[in-house]
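We show some of the complex, not the whole, and keep each chain where it was.
Just so it is clear, A and B label the chains in written order, and each chain counts residues from 1 on its own.
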Amino acid sequence: MTIDPQIRQQIMDLYAAYASCIDDGRFEEWPDFFTEGGWYRVVARENYDQGLPLSILSLKGRGMMKDRIYGTQSTIFHAPYYQRHLIGLPLITRRDEGGYLVDVNYTVIRTKRDFPADIYSVGRYLDHIVEVEEGVKFERKFCVFDNDIIPNSLIYPI
Amino acid sequence: MTIDPQIRQQIMDLYAAYASCIDDGRFEEWPDFFTEGGWYRVVARENYDQGLPLSILSLKGRGMMKDRIYGTQSTIFHAPYYQRHLIGLPLITRRDEGGYLVDVNYTVIRTKRDFPADIYSVGRYLDHIVEVEEGVKFERKFCVFDNDIIPNSLIYPI
């Protein structure tokens, strides 16, 4: 039942590096946090809790992720903003299918130029993490958000 | 002076599980994070710093806690809302009386249906944690909050 301390540390480092990557705006590196066929999904808590399939974003595989990043950088018209992640203490459990389930709270604070910072997205990650040659990666990352009313569209990854 | 890494991990897991339990709305499990005679107290920083006894909530023993949960679920009239805890890095020290003192910052973000998320409670936990057969539990949990002006009454546990 207990998690090997080294794996635990790798998982915590994964989250720290993930936050640093996105918040620093290095979006082109973002798909590399996932396995080749990884699944990134952003879903309202209300839908998730009832098992409803509707997501506001669901990307399967690094190809779709790269396409999304290309969109946010080049084709989607939007005002620029900064994101800042706060990620809590992770609850890590081993999955019977292999790998780990991580349940961890997050809050993303947004700053738009000339505006005060505000709470942009708040919820929890429900992630599947697997060991790969280079360390650990997300095989599945579900961002289950509490706040249906967000200050604007979600552009960048959460 | 140094804390055994295994105990430290158990304490961090306790906080992660505590947050997950409350934020997920599994309130009936909440008293189990405490010892049988555990003390849960929510107190304003202003009162706490001056050693004043007034609390906005003080529950001694799991019985009172269960009663409180029954109240929040069945008898107190209130609009539903989601809570999301962010708990910082804990400062753990060994107590002369046995067990551990944990001083750790927290913020609770609240989301009401059809409203943007807001800061609900912010402060620190000043907790006594003891080892029991099943792991570690709160013998005392003091939630010392900075913000006297809260958006509404506190219904669910902090």
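By definition in this document, contacts are C-beta pairs under 8 Å (C-beta built on N, C-alpha and C of every residue); 3 or more make two chains touch, one makes a residue touch a chain.
Keep in mind that this is a model prediction, so the values were computed, not measured.
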> Which total copy number does the whole complex reach if 2 copies are given here?
Replying inline: 3
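Just so it is clear, only the chains that are shown with their structure count from here on.
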>> On a C-alpha centroid basis, what's the spacing between subunit A and subunit B, in Å?
In response: 27
> Okay, in this complex, where on subunit A does subunit B touch?
Replying inline: 5, 8, 45, 86, 88-91, 103-105, 107, 118-119, 122-124, 146-151
> In their shared complex, at which residues does subunit B touch subunit A?
Replying inline: 5, 9, 12-13, 15-17, 19-20, 23, 82, 84-87, 109, 111, 113-119
